[in-house]
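Left out: one protein chain. Kept in place: all the others.
A and B label the chains in the order they appear, each numbered from 1.
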Amino acid sequence: MPTTMVAQSLASGILVGALYGLAAVGLSLVFGVTKILNVSHGELLMLGGYTSFWLFTLFGVDPFAGIPLSMFALVIIGLIVYQLLFSRLIKLPTEDKIRTSLLVGFGLGLMLQNIALRLWTADNRGITPSYAGAVLTVLGVRLPYVRVASLVIAFVFLLALQLFLQKTYTGKAIRATAQDWEAATLMGINVHRVYLLSFVLGTALAGAAGTLVAVGYSVEPVMGLHWTLKALIVLVMGGIGSIAGTLIGGLILGVTESAAAVWISGNYRHVVGLAIFILVLLIRPQGLFGAKEG
Amino acid sequence: MTIKKGISLALLVIGVVALGLVPRMGASESLLNLLILMFIYTMLATSWNILGGYTGQVNLGHAAFFGLGTLTARMLYTGGCPLPLAFLVAGVVPVVFSMLIGVPAFRLRLRGDYFTIGTLALSQILYITIGNVLPKITYLPMADIQNYQILPRYYIILALTVFTIGVAYALVKSRLGLGLVAVRENEDAAESLGVNAFAHKLLALAVSAFLGGLTGGAYAYYQPSYYFNYTFSPPWSLEPVTMTFIGGVGTVHGPVIGAIFFVLLKEWLVLRVGEYHLIIFGVLFILVVLFLPGGLVEAWERIRRLVARRTTVKATAPTACAGGNNLPGN
Partner (left out) sequence: MLELEGVNAGYKDLQVLWGVSLRVGEGELVALVGPNGAGKTTTLRIISGLLKPTAGSVRFLGRQLDKEPAHRIVEMGIVQVPEGGRVFTGMSVQENLELGAFTARARKEKEQTMKWVYQLFPRLEERRHQRAGTLSGGERQMLAIGRALMAKPRLLLLDEPSFGLAPILVEQIFEMIAEINRQGVAVLLVEQNVRAALELAQRAYVIENGRIVGEGSGDALLSFESVRSAYLG
């Protein structure tokens, strides 16, 4: 196998892997803090992608400049979804909460997917600004500018989130609530506000990820389940509550998939990730990098 | 209680006999097709409910069992294998497959959500892989298609449906069924009473997979042509969950009611709003999960109790028996 081909597949894997990481981190944050496992996360990501698609085609808004707008749209959607649906589960015991939230998310995903089908048809949509086709070639490896930019932006988001959680008072309150909500309440923390904030932060991150996916790749109504699964795979690999673990998990998944595409067949790209997922789930349920829960 | 049981049994027999007589009363082919659809969905929901309802282990990848059932039965049947054997193997193959996730997940006592997302992933693996390996349409044998007989299919699938409900009923009424519910309500407490939670969950999974596969067998026998991977697609995972919850999770009659309701509502909605019906189903499902976790069965029970209370108040009867409490654990 020629080395450029190996390098190319490695590079493509890393580029898409960063997006997997970004997609997963929102899901992970929400689950870690609220114990709501929102399997409609992929559909929310899709809505983020379509928001930028709309902004671009209707108003000519540059997709990268439009990231704050699609995040804002997802904040609104997140607020509605949380207040209307998930907030009703928040007081359930953890096991029941996870189970019921899975079901609610499942139904919500179905709903959003079909709404998207009505609004935007089943077609694959991409965002194509003037620089869309530009490619940076390094030693024969082709790196599309938009994907490189997406990688950088994903890194920035993850770093910013890390700093926010580690350094700010609000971030610490979020971590405290994730560890022990009752003890957090006894610190005077309004945990219901923290839940809402975390959920909305998670959906905003899905909005950002969706935009990057729409620019570098494409969006379609049925992509939700696909991205939810990617996020879950990364979550299981990286463990809950570790942003670095999530990023590494995303990169590993991306690279493994491209390797599988090269060595086995492009058709099995997505199967490999799922297979790893099942294995990790069964062998090391606390995640490859995560500490044991509790 | 025994009188009530007798009445329900009589109603059941009358219902089945009536369904058996429907084709003789000059029913149109489209009515028979609609009924077959109800049978298949009843089987699908009932098979899901055995694991998801009785043990509380939410399976979001039931399409894997259904799909494996269709694949196996279709392969065997078109290969000339006798129908009963094809059905049997269609049930067994998913059972073997289900152990892949069931044994490790239940033995390690992983939290329920690990099992749930595991099933979701496994069904996706199959969906993609079958799409890659067999990217084509499967047809019934030429002889069957040229001379497609709906009547034998109607009766056979009716029989399979009765069998499926029978298995579910027998399971619930047995000691095993009690064990399943005990495990769902409180696994530790159940174990301390000597219930082997691992064995119980595994058994429920096996029965659920077997009946799910059998449902697939029925579908493969009924449907003249479809893409091989179609029966592995996400809707086949989604719909049994939706139907069971709408009907009443964790009860024998819930999935039956849910399936009938689902098919009728779908027919009605498709005519009126077309593809928008899927959005409506999503909303309906969420509403049921959040506000009526016992589904139509619970709604009926509530109404009945309300009426009963009214009448007992009027008659000033000394006792107000609320009837069997079959609220499912949420």
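Criterion: a contact is a pair of C-beta atoms (placed from the backbone, for glycine too) under 8 Å apart; a residue touches a chain by one contact, two chains touch by 3 or more.
This structure is a prediction, so every number in the text was calculated from the model and none was measured.
Just so you know, the chain we are not showing touches A across the whole complex. Screening A:Val141, A:Ile189 or A:Leu229 against the full complex identifies A:Ile189 as the residue touching the chain left out. Only one residue from A:Val104, A:Ala173, A:Leu229 or A:Val255 touches the chain missing from this view: A:Ala173. The chain not shown here touches chain A at positions 169, 172-173, 175-176, 179-180, 182-191, 241.
The criterion applied here is as follows: only the chains that are shown with their structure count from here on.
Averaging Cα coordinates per chain places chain A and chain B 33 Å apart. Of all residues in chain B, only 56, 58, 60, 101, 104-105, 108, 110-114, 116-118, 120-122, 124-125, 128-129, 132, 234, 238, 241-242, 245, 275-276, 278-279, 281-283, 285-286, 289-290, 330 touch chain A in the complex they form. Within the complex formed with chain B, the chain A residues making contact are 37, 39, 85, 88-89, 95-96, 98-100, 102-104, 106-108, 110-112, 114-115, 117-118, 225, 229, 232-233, 236, 265, 267-268, 270-271, 274-275, 277-278, 281-282, 285.
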